[in-house]
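As structure tokens, the structure follows; a few thoughts come after it.
A selection of the complex's chains, in situ.
Chain naming follows the written order as A, B and C, and within any one chain the residues start at number 1.
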């Protein structure tokens, strides 16, 4: 396989999952660390997200769960509650995933995750980004 | 609702998900903190795990993802890779969930999660607990 | 015991400890996850905070210490430095609890905790919330 295939596949996947936010992140790295922008496209999106073997919906559930439990990545959780909606989860399913984290990472992690999810759901209704 | 319903529902759910390991944990709390044994049955299992609104398979994927990403709960990850198998995920799906965590929590967290998953899969083959 | 007793006891305890901030958190969950609002009242406040066996002052010291050491929960630490004052600790005792955390979680965690405590103490003087 050519590197360029991997990059292209990753770029498509990034746009599919993270949308405009993902493109902005990549752009913002252009001046300081263009290679890192390339790695982000190639490894997370070209390699991992592009794998078969797990459904799109299930993969996003795994990501939303992890970001809620880790508790230090609110902006990324926002992107991925949106991605989870786009990839087959209902709002109720996302709320359930986030609440489940209270059992492992503690009630505050779930609470913060619910506030992020509410923001995502509200923007979706009003059509803002 | 009576408290006793919540306890009974939680106890059944605990046995269904964590199996004998769960029962042993509860037993081991009897002498030092019997109320905490009850809370573990009532809140995580009676309240959260018993909720509708998210499929059994999806709920376990969320838990396995979070425990891999948090990275400090190998024994619990072991229980939940087993639970994930019991509740509809294939070995390959679990491997995908764990590998996905490399993107958020870093390659070492995923690597450690893969070693736990391999142990679970091996015991299942030989029929040991 | 009836569930409703547990809820009522938790609600009273939440108001006693977290004050208006606690009520606002519960209200803000009403539209997205009303059950989680109920769980927050029942498990942390109805079950855990309502237990005898540890003094009110000591319980709040434990919470303020943990939130300082965990280092990712500044808003909650603020609520609980206020609660610690309300429940019998002096400002100096709270400062000591926070400084003690430098020994385990590192000087920056203690430093951030001190800044949160200073904010609480200042608002108290001026009577703002």
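Odds and ends about this structure:
Keep this in mind: a contact is a pair of C-beta atoms (placed from the backbone, for glycine too) under 8 Å apart; a residue touches a chain by one contact, two chains touch by 3 or more.
Note that this is a predicted model, so its numbers are computed, not measured.
Taking the whole complex of the structure file rather than the 3 chains in place, the copy count of the single sequence reaches 6.
What we mean here is this: only the chains that are shown with their structure count from here on.
Where subunit A touches subunit C, the two copies mostly use different residue numbers: shared numbers make up under half of all numbers in play. Subunit A and subunit B, compared by their mean Cα positions, are separated by 23 Å. One simple way to say how far apart two chains are is to compare their mean CA positions; for subunit B and subunit C this gives 29 Å.
A separation of 31 Å divides the Cα centre of subunit A from that of subunit C.
Residue positions 35, 39, 43 of subunit C are each in touch with at least two other chains.
Across the complex, subunit A meets subunit C through its residues 71-72, 95, 98-99, 102, 107-108, 110-111, 114-115, 117-118, 121. Residues 43-44, 48-49, 51, 53-54, 57-59, 61-70, 73, 76, 92-93, 95-97, 99-105 of subunit B are the ones touching subunit A in the complex. For subunit B in complex with subunit C, the touching residues are 1-3, 6, 35, 39, 42-43, 47-48, 51.
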